[in-house]
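Note that one protein chain of the assembly has been removed; the remaining protein chains are unaltered in position.
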Amino acid sequence: MDQKLKYIGKYIPIHDAKEKVSGKIVYVGDMELHGMLHAKLVLSPIAHGRIKHINISKAEALPGVIAVFNYKNSPEILYNAHKWIEGIEVIRDERLFTSHVRFFGDRIAAVVAESKEIAEKAANLIEVEYEELPVILDPEIAKKADSYPIHPDGNHFFSKEIKCGNPDEKMKEGFLTIEDRIETPKTHHAAMETHACIADTDQIGNITVYTPCQVIFQVQLIVSEALKIPRNKIRVIKTTTGGSFGGKGQPILEPIAAFLSYTLKRPVKLVLDRTEEIIATRTRTKTIGTVQTAVDKEGNIIARDIHMLVDAGAYTTNGEAIAVAMGKKTFKLYRIYDQRYVAEAVYTNTLIAGACRGYGSPQIHSVTEINLDNVAKALHMDPVEFRLKNLVHPYDKDPTGGPELGNARIIDCVKKGRELFEWDKKYSRPKQAGRYARGVGMACGAHGNGYFGAYPDFITLSLRINEEGTAVLKGAFHDVGCGTNMTMMQIVAEVLDLDVSKIYIPATDTLVSPFDSAGTQASRVTFVCGGAAKKVAEQVRAKLIAYGAKVLDCMEADVVLEDGYVWDCNSIDLKISYGELAVITQKRYSEEMGATMTYQSPGNPTSYGAHFVEVEVDTMTGRVKILAYLAVHDLGKAINSGFVEGQIQGAVQMGIGMALSEEITFDSKGKVTAGRFSRYHVINAPDMPEVQVELIERLEDLGPFGAKSIGEAATVPTAPAIINAINHALDVNLTVLPALPDRIMDAIKSKTKERV
Amino acid sequence: MLLEFDVNGIKRKLDVDPEMRLIDILRDKLGLKGTKEGCGEGECGACTVIIDSVAVNSCLVLAIQARDKQIITIEGLEKDGELDLLQKTFINQGAVQCGYCTPGMLMSCKALLMQNTNPTEKEIRLAISGNLCRCTGYTKIIRAVREAVETGGMQNG
Partner (left out) sequence: MDKFTYKTPVTLEELVESLKSANENTYILGGGTDFVIQMRKKRLSQGVIIDMTGIRGLNEINMDEDHIRLGANVTYSQLYNNPFIRAHVACLAQMAIKVGSKQIQNMARLPGNIVNASKAGDSIPVLLALDASAKIINSKGETKQIKVQDIILGMGKTILNRDEAIIEILFPKPTINTRSSFGKIGHGARNELTIANVSLAMITEYNQINNIIEKACLVVGAVAPVAFHAAQAEVFLQSKRPSRLLIPQLADILQKQVETVLKGNVSSKHKINDIRGLAFDVFENIFTDVI
């Protein structure tokens, strides 16, 4: 498309902006159904044990209580909520309510009552006696063969090696080799809307589940597996989502609400409070990474060896998938031809891990990018220079044979960032003496675009021009607040040359939406679903032209489509609207102005970004202030410039938390000590820097209008860039994230000790 | 017990239990579901409403404490079908993503502009320090408040 773009690239507000600012939008927690009951979960107050006795009689006796469910009167079927499509092999170890609690927050029961107040009260009356079992919190202990097994087959449940070349041999040839061990924390997604769900069951046993989910067909699949009910009896409707970031990816409440409603034949609402949200949903996977990087004298990376210990928490969920996903990224950022990645995944008696914005990328890049700064330091090289020597070039191949990188523009990002940030000046600035130390840091990141090369990646869409000249696009889009729907609308508007306000996307509903293989996962939406939207719109455009030519009695080449009207360029007086053309086409040719197609993802190029940050560290208290922040991203093309900027700014907020303040902590018995926002510190406005955003828009051949992913990619370089800046400011080597004030003070003190 | 107060310009009389929080009666008794609960301890600000011109966490106030007071909720910002200037600038600037923090955020910003027609950036940041947003990184929210200030628009303040 060479002509000027009308809709692509512009900022157009999110489709439901007006409803959101006026408070009229309905989230699932705002819904009321006739005769609706309220459920409250009962969660384990210990980290590991077996239920010896459970006494529900007091709860049942409370007026207004309808029923109490626990392991004795609920399905014993094991499932894995991570499974999103049939055909994936998973370890099934989760059930609705357990008798063997494996973490502080494990589900043991649910109370259903006429009101949420009664349900809460009754939940508190349930008495449980536990046989306590040994608690394992440290993944390195869990890894040991003799650690007390949390699951029957032991705690070390997965390992994987990905390799290219001959890293062992090459490592020996290094001019110098730098090794680091870096820990990343378990963190909370902190979507402002907590998990919530309503399930309703009709008289013949059809269940409707209302949920702010990321994959309606995954919810259908998991409810079906957990309850052993055919999928045709389960309808899933996605509700407006108040943020997700991966946290609402796995169906957690849905099978429970469905079970409660199915059993009681009434609508049941289940809403988590913030503490439950933190402890009983999913978290970002904690990792311990060790990395060894060998370079030659000139600063070329000649070999690298990475080992990641993945702490899946108490249940498997995506422990295997994320271990693999992290590894794949390490072959896509630098030209390293001799590299090994090994991951091992273990269970601990801690909160369950799952998908979280970046799906392991922020973790693995924290490990590797902090290490690379240490390598540059040892080489006495500017870390930007060092990276530029080693970064991948456009159209490089993945040395492990993975999907091709595509129009990889990370070098452009780094060069642009260096210039805009005035890196050279800031990096070489002499250190000031005094209480406050300033430093700069940067880091690069790579992230994917969908599942191509790993899992099925396709979507079916249906686009139709209505008789009034509007268009309806049916597809299982899961807008979680980042503007998916408007992105699709802009793409369709551009192709059809139809005002964006005339395009409508109906609710995402298993009964209405054609099948989609993976939902909002894997940074696939803009690239894959957007590619599909473009393709289906092109088919409809072709139809508008074909039938336009017939109706106007002209050559197809002479048909003009503009702003919802069709005409023959040789006779501009006769303009017919798309709606009129659709009606004529129906009448004359028994054909509708629409198309339905299944689109297969054509590839999986890599999105890149480089972040630059300047910090000021209070050397007395270890507090960090971010003074300047620049994020440069290679995303091919921004479909909606405002959304892209917003995604990046939000992603940086999350990354700063990972770097500086966010960590779910436990006491020695595994009890969560950061189970509320007054103890779990999400970055607020005063500490948030103004994030300057710069885009490298070099089109990706396979993406719609050249577009690639951004939302996840944008949070990848943040934490390591900040840690590198602190390390630069203080000349220390922080290796445990987040860099809390006491960790920074310890690093300063150990440095002072070294010198003495 | 009887609670008489003014919500969005409408006098209300309700029978409430003493332990009911303001958020509970706004949402469950008056159907004003725009006010959200995000943490229940006054840390996230999603429940913010304006009571007698100042921002308050409706999750930390007993309903009966609002007796004889004037409450503005997110539903009360729009006047005669026209969005408040701040609501418009939130849309213009892209300050809205998932929307869940938006009502509370708007009420904090509105309260700020009711007190201070020309706040500095620091004052804006402090005014929303008790409103968490996970989507935007706050930048566009701050820009939206700036735009409202610059459009000179607190005429209806």
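Read from first to last, the chains carry the letters A and B; within each, the first residue is number 1.
Just so it is clear, a contact is a pair of C-beta atoms (placed from the backbone, for glycine too) under 8 Å apart; a residue touches a chain by one contact, two chains touch by 3 or more.
Keep in mind the model is a prediction, meaning the values are calculated, not measured.
S.K.: With the missing chain put back, one of B:T35, B:N57, B:T73 or B:T139 would touch it. Which one?
M.R.: Checking the options B:T35, B:N57, B:T73 or B:T139, the one contacting the hidden chain is B:N57.
S.K.: Taking the full complex into account, find the residue in B:I25, B:I72, B:L86 or B:A111 that is in contact with the omitted chain.
M.R.: B:A111
S.K.: Quick one: say which of B:V7, B:L26 or B:A127 touches the chain that got left out.
M.R.: Checking the options B:V7, B:L26 or B:A127, the one contacting the hidden chain is B:A127.
S.K.: Tell me, which residues in chain A touch the chain that this view leaves out?
M.R.: Counting only chain A, the missing chain is touched by 121, 124, 435, 618, 620-625, 660-661, 678-679, 681, 683-684, 686-687, 738-742, 745.
S.K.: In the complete complex, the non-displayed chain touches which residues of chain B?
M.R.: 1, 17-19, 21, 40-43, 45, 48, 51, 54-57, 59-62, 64-65, 67, 108, 111-112, 125-127, 129-131
One rule holds in what follows: only the chains that are shown with their structure count from here on.
S.K.: Distance from the CA centroid of chain A to that of chain B, rounded to the nearest Å?
M.R.: One centre to the other, that is 29 Å.
S.K.: What residues of chain A sit close enough to touch chain B in their complex?
M.R.: 11, 13-14, 16-27, 29-30, 189-194, 240-245, 273-274, 480-483, 642-643, 645-646, 648-654, 676-678, 682, 684-686, 688, 690-691
S.K.: Taking the complex as given, what residues does chain B use to touch chain A?
M.R.: Going through chain B, the ones touching chain A are 27, 32-36, 38-41, 43-44, 46, 73-75, 77-78, 83, 87, 90-92, 94, 96-103, 106, 122, 124-126, 128-142.
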